[in-house]
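Omission of a single protein chain aside, the complex is shown with its protein chains in their original locations.
As written, the chain order gives the labels A, B and C, with residue 1 at the start of each chain.
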Amino acid sequence: MRVGVLTGGGDCPGLNAVIRGVVRKGVQEYGYAFTGFRDGWRGPLEGDTVRLDIAAVRGILPRGGTILGSSRTNPLQQENGIRRIKESLAKEEIDALVAIGGEDTLGVAARLADVYGVQVVGVPKTIDNDLSATDYTFGFDTAVNIATEAIDRLHTTAESHMRVLVVEVMGRHAGWIALHSGLAGGANVILIPEQRFDVDQVCAWVTSRFKASYAPIVVVAEGAMPKDGDLVLKDESLDSFGHVRLSGIGEWLAKQIERRTGKEARTTVLGHIQRGGTPSAFDRWLATRFGLHAIEAVHDGDFGTMVALRGTDIVRVPLSEATSKLKTVDPRLYAEVGVFFG
Amino acid sequence: MRVGVLTGGGDCPGLNAVIRGVVRKGVQEYGYAFTGFRDGWRGPLEGDTVRLDIAAVRGILPRGGTILGSSRTNPLQQENGIRRIKESLAKEEIDALVAIGGEDTLGVAARLADVYGVQVVGVPKTIDNDLSATDYTFGFDTAVNIATEAIDRLHTTAESHMRVLVVEVMGRHAGWIALHSGLAGGANVILIPEQRFDVDQVCAWVTSRFKASYAPIVVVAEGAMPKDGDLVLKDESLDSFGHVRLSGIGEWLAKQIERRTGKEARTTVLGHIQRGGTPSAFDRWLATRFGLHAIEAVHDGDFGTMVALRGTDIVRVPLSEATSKLKTVDPRLYAEVGVFFG
Amino acid sequence: MRVGVLTGGGDCPGLNAVIRGVVRKGVQEYGYAFTGFRDGWRGPLEGDTVRLDIAAVRGILPRGGTILGSSRTNPLQQENGIRRIKESLAKEEIDALVAIGGEDTLGVAARLADVYGVQVVGVPKTIDNDLSATDYTFGFDTAVNIATEAIDRLHTTAESHMRVLVVEVMGRHAGWIALHSGLAGGANVILIPEQRFDVDQVCAWVTSRFKASYAPIVVVAEGAMPKDGDLVLKDESLDSFGHVRLSGIGEWLAKQIERRTGKEARTTVLGHIQRGGTPSAFDRWLATRFGLHAIEAVHDGDFGTMVALRGTDIVRVPLSEATSKLKTVDPRLYAEVGVFFG
Partner (left out) sequence: MRVGVLTGGGDCPGLNAVIRGVVRKGVQEYGYAFTGFRDGWRGPLEGDTVRLDIAAVRGILPRGGTILGSSRTNPLQQENGIRRIKESLAKEEIDALVAIGGEDTLGVAARLADVYGVQVVGVPKTIDNDLSATDYTFGFDTAVNIATEAIDRLHTTAESHMRVLVVEVMGRHAGWIALHSGLAGGANVILIPEQRFDVDQVCAWVTSRFKASYAPIVVVAEGAMPKDGDLVLKDESLDSFGHVRLSGIGEWLAKQIERRTGKEARTTVLGHIQRGGTPSAFDRWLATRFGLHAIEAVHDGDFGTMVALRGTDIVRVPLSEATSKLKTVDPRLYAEVGVFFG
């Protein structure tokens, strides 16, 4: 039996751990052969493959990124995309496919299974942890640790200077990274995409914080939006070269706070460092177990499924669940954390 | 309403996060006053208290250890111990008590509730993660990360020299830290207390590993025992709790491997660094939520309970569950991980 | 003898280590008493003092920031500023002053010594390492480690995607942090304030890098400038809210690269996290020794001096050297590192 493996979408710490788990168990326990496809669905679309055996997965466990490469190539947006993939898999004599990716990647996998009966098992991947089918996705814990460590560092400046520190973290549609890292980092304000925020309320927290102890730290998800949204997101300030200057929500918020409270504010935009580097121990554990269970599903012939975490167990759910519902932050959970604001 | 708080047993990253969560929510939402007791049950036994308010818990979130101090003082082993605690609590006008600790600490709490009707809520703490009532306990994730990072470092020596590297990690009765860090660190052998190991099998894995690639890393829980164990592992020294010290399995195993395979072996004993330092983001999240939910249980009058993690939810379980059953590694889980041995 | 201590300018990992070294040795070896002044020169200006004894400096070694607080208050820009400080020191019965800070702070110290004969010893502090009188300043090593770790993380994205990654690091006038972290992080382009860069050359390196292996990482100091400088620093691009968007040189450069090479580019702005958190071991060592030697200089009556590192020795140099000459990156050193570009 020959099994294809591919990784799609944004990179995420733990992808290599999944690949290693799939291949180690597939080769040693089931005697499978493997074909790696490069750069997500681009691989089967263009017949771009890579050797994938025990030697190829040696030493990759602690490495971030993916040895298979990744891309956002979406065959659903290409002419005959799905059919061409079907043909490519046939040509490579692939009996089953393990697709590791997010909503888009698994959406294609579901189509392949539905339309052409391709034997697919999915492994969910989203650094934003916004998939309702699983308690956690790998990569998220690493991102939260990185953001938390950054917030920890900012505390020392906050303690020594009278400056508001704004940290912009990942999260376009869901505020999980902001919520977890903000709580873990002891932030004084946490803003998430699920709830439009009131700049005056933010400024009130900032001001009360200054009175109570030292300078506040504000964590804002990149997708967070103020209540009076689009209109206010203009900024006339000039940078040091005399030109108009603005970036994302973090920079915008810092300016608003400066203007309204009279306190200096500084912004850090963590960007891609949140998704890079070696995975945390939890993510290695989760990703490895996802890999082991995915190949077990292949062996069981349990196709059209996706592995998921429930409590401490790895379970299988229909592949369609991967794309069914965005897991956003429950307002009650957000309220629970609010006791630390201000 | 006045609430007492104490931390008992070995220190564990996250204790301060629990205390902070309890106090922040208790003061701000419910208007409670707090009394901290020093060094676990020694505090109420001797009437040793400490101020505990918003200012006292400021900045303690990222700090390991416990601002209340800890000890293994067990009133069950003292004359009239339980009664004296009851009296001490009455004298301090404590209406309810939040007890944070492991099997021993919560066992005393359960007795106080049963015998004297003391209003107690428990928060479970064991760095070994060996409590069946909760999916995870705080401190465990930090310990696993520390051990994993240590194993990561050893890989570079393993790649450059022909030396077997043995790492002894915590875990007297349960192998969770060994299992998680061994898997996350890519160890080639993992030995846990739940299954007596065969030294010849270990040596066979070591030898096959040398043939396949480079030098092997062996992770061994401090409580792991060889099949023909008892005789060779005696150590006459007693620790302060009067128990025979079981230390030294790592060093012992390294010598056995040297003798039987002819390969050099080196040992690292991580010891207390596994339970020290700043908690991981996950442990801060979990511990903080435990604290918030514990004080909510106090507010709800839901005494005799303990908070616990189930999936991503914090639930309440009877305090008696804390001591009912040791959560050991399931043999099937251990077998699942075995695909990476050798 | 009573010694005053203050910390001025931007915070910097290691400030607390200096304070601890000064106080420990001053009290234990020389029997001195200490007065801490809050927030740099604001402290003596406003008579704002803080207790400073052995207990006050306990446990501060690993903590970033400064327990004395800091500010950029400059008495040279205030009416009678220097005289008011002189009077304040007299009122507090300060016999000698240890001033820890950068160019500005030590400039004031030099004036106090020159004009009023105040007995001052300086300790140099600049996270940018741009002081010619000393081989290294504390805080720099920490900043370089943080930036290097960030670059390390970006490599995994670079390996998995076809994206140029731009990292903006500190350094307005000197490129030391960019140079050291860029070299240590294996960056493919390093841009420093000392040499105006040619955007076309940068794009040529980017393009050649893509051909040779995987996506390039560009490290740019915040003070780096393109050859045709001011004019091109306009940017018409719109952000996701439909508004003009631009921030610093990193963001600007990323846009230029996208436009000229057709490759996607992403920016990370590390900001204040570079100066926060626990100091590296080297910075703790250097800062502690600076503290020990500063108080020794006080004891020797060797005033008007500043401690400095030469090789592995701590020496004393005239306080005036602190402000005499900016230490910028030698063009030959920059050329030496150029072998790794592209």
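Rule of thumb we're sticking to: contacts are C-beta pairs under 8 Å (C-beta built on N, C-alpha and C of every residue); 3 or more make two chains touch, one makes a residue touch a chain.
Computed from a prediction, not measured in an experiment: that's the story for all the values here.
Novice: Please provide the labels of all shown chains that the missing chain touches.
Specialist: B, C
Novice: From the list C:28, C:208 or C:324, pick the residue that touches the absent chain.
Specialist: Here the residue in touch with the unshown chain is C:28.
Novice: Write down which of C:256, C:280, C:305 or C:323 is the residue touching the left-out chain.
Specialist: Answer from the full complex: C:280 touches the omitted chain.
Novice: Among the options B:69, B:193, B:223 or B:291, which residue touches the chain absent from this view?
Specialist: B:69
Novice: Hey, which subunit C residues sit against the chain that's not shown?
Specialist: 24-25, 28-29, 58-59, 61-62, 135-136, 141, 144-145, 147-148, 152, 155, 180-181, 183-186, 213, 278, 280-282, 284-285, 288-289, 292, 310-312, 336, 339-340
Novice: Since one chain has been left out of the picture, which residues of subunit B touch it in the full complex?
Specialist: Against the left-out chain, subunit B lists 10-11, 13, 15, 63-66, 69-71, 146, 149-150, 152-157, 159-162, 165, 237, 239-240, 255, 264, 266-273, 275-277.
The rule is simple: only the chains that are shown with their structure count from here on.
Novice: What is the distance, in whole Å, between the centres of subunit B and subunit C, each centre taken as the mean of its C-alpha atoms?
Specialist: Result: the chain centres lie 40 Å from each other.
Novice: As a quick test, compute the distance in whole Å between the mean CA positions of subunit A and subunit C.
Specialist: 33
Novice: As a quick test, compute the distance in whole Å between the mean CA positions of subunit A and subunit B.
Specialist: So the centroids are 30 Å from each other.
Novice: Which positions in subunit A touch two or more other chains at once?
Specialist: Expected reply: 152, 155.
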